[in-house]
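One structure, pasted below without further comment.
Only one protein chain is missing; all other protein chains are in place.
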């Protein structure tokens, strides 16, 4: 469960990125966040994994108010939230397997559990056969799958994706969104920001539209743009 | 005039980015380069402004073989080619005006000519009224216009754009492409790589499709994907 | 429990490897940090050795401070006795000992051990008879000296105060100038370490960003850098300790043969202490440098919100690339 209660964010330079946002995302939902550039979509996601704190308002993840989280607790919050980026953020010298395992190593997961968990995450994204490839040996879509596997390896209840298809061609984009939908069907809450009209219009999931930091539309089975 | 003669590019890691590409772009043309990720689109553009040299083959810009260009000459080649990037590449501490003027300063343009030339470039992109704004005070589309103005300030005969709309919403993307088309109508050769199906299909300009480093389609008034 | 220990050990081992890699990656810069650190520690170590010995010398001299009254040549036994009585009656005097010229020569001979045989060199004994006077309170020495001077038959009076004062002044000078040198070079070494670590952090920026994103704790991220600084500190301290120990042992041996009566601290009495100080200082420099660097990286200064011309400006990307993920 993700809840925004009257959240505003004013950056130190005076930019009002979010203004009085109220939002309730239930466990297991699939939500698109859309809106023009600078509408505050990325800012909204960053609040969830505590990369930014709101200037006003509260953000709950589960029953926890993340705006009040002591900074020592942030890593544990992040292990419950998988994040996928537009630019993949893979380490170029590590294989797909190592890139996923890295997320477990650095959180101090027990060594003997790692192979099983990495294997499962790669299986979910359908990349077990490319486990030993380096990023440059993978197509853009495959690289994005690796980064999704990494986001999933802690088996988080929540998956956030900030423009995961911005650098991909239409076919590959579609493939990635299908994957996110499949992950969602297994019970994971998925929040995706995107500019990709075609995809939003095809999927007809819940759409939250931001404009100048405000929620201007929150629609079940919505389209990229307001109908009519 | 841009000519590729049997150009192949194999990166030091063995990746074959381009294979036997032949291409002829006449002065004043507008060309879309499309293709899946990793097809070699960016590599192709980089050859034109000599950021990469082909492993085999020749690349002509005007009547000059840029693969044979001594490195002292590269800056002068680049002053004849404007380049626009997906991520704008603007300096955050400089105003729109200063960002454009910077390109003249660092190429040693005569001080007294700079205001006139910067003014003209900003006028072309329709941003004279925002000349004193900093990048963060501009929308994504406006920032991309500044970077186009900077690419135009040397009044180059050629303008290259590598996914100039990748981070923009559909409305803004359309606006940028319209601008590029307008610049093209004034006589500048424009080459644009993109994944944006909607835009390519609307404009119906020449489309060159790459796949695995090879030109698989070169079509006047083409669509994003092969018809039929 | 055993599993937990193995896990901790593996993690520690991972940190060490990362630290070592960081050190190698920065190559020349690490060498510069270690070399400058060595200069700082070398100054610190030699000054500590010098100071300790000067203090030891001053101590010994002070404990032995006594007034020596040289007697006029040819004083006979009776004169001598009355003289002794008179001196003994002077206030504050604790003890008076008579040292005949023969005893004085024998003592001098003893201090040369057998390297020089004085009797072969000297036909006559040039030393005078003397009285050695101790007092209850060293502060009273000047008064007593005044009195002793007035006793007939006393030719000259000396006492060790000046020597001590000069020794103490010398110790102060050594301490001051060396502190200056140590501070200078330790400062430079720290600055270099700060920047070495900074370069390591920059080189791993991407990795660190991902680590933070996937939920690694801050300390997990920091440890390798702290160890890298620590390692540089140790690498500076160890050769300095080895060099100074050797030099001190050889030096003490040589000096003892040349100036036999100079009291010097035995190597085992001073070297372990100096080594400890050097290792601690080296480690402190290293860890301090790392901490400063880590602090600068994890808590970059908020840039001014306006540019030099007073126009508002965007929160800039930190010039050395701060992480966007906090």
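Per-chain residue numbering starts at 1, and chain names A, B and C are given in the order in which the chains are listed.
Operating definition for what follows: a residue touches a chain if its C-beta (ideal position, glycine included) is under 8 Å from a C-beta of that chain, and two chains touch if they have at least 3 such contacts.
The shown structure was predicted, so the numbers you read here are calculated from the model rather than taken from an experiment.
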Touching residue (missing chain; options B:16, B:58 or B:78): B:78
Residue of C:8, C:184 or C:242 touching the missing chain in the full complex: C:184
Option touching the unshown chain, where C:104, C:131, C:157 or C:194 are the choices: C:194
Interface with the unshown chain - residue positions in chain C: 25, 28-29, 31-32, 35-36, 184, 187-188, 191-192, 194-195, 198-199, 202-203, 206, 317, 319-321
Residues belonging to chain B that touch the chain removed from view: 11-14, 49-52, 71-72, 74-79, 83, 89, 91, 102-103, 105-108, 110-111, 150, 154
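In this text, only the chains that are shown with their structure count from here on.
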Chain located farthest away, centre of chain C as origin (C-alpha): B
Central chain (distance from its CA mean to the mean of all protein CA atoms): A
For chain A paired with chain B, centre-to-centre distance based on mean C-alpha positions, whole Å: 31
Rounded Å distance, chain B centre to chain C centre (Cα mean): 66
Touching two or more other chains - residue numbers and ranges from chain A: 13
Numbers and ranges of chain C residues touching at least 2 other chains: 312-314
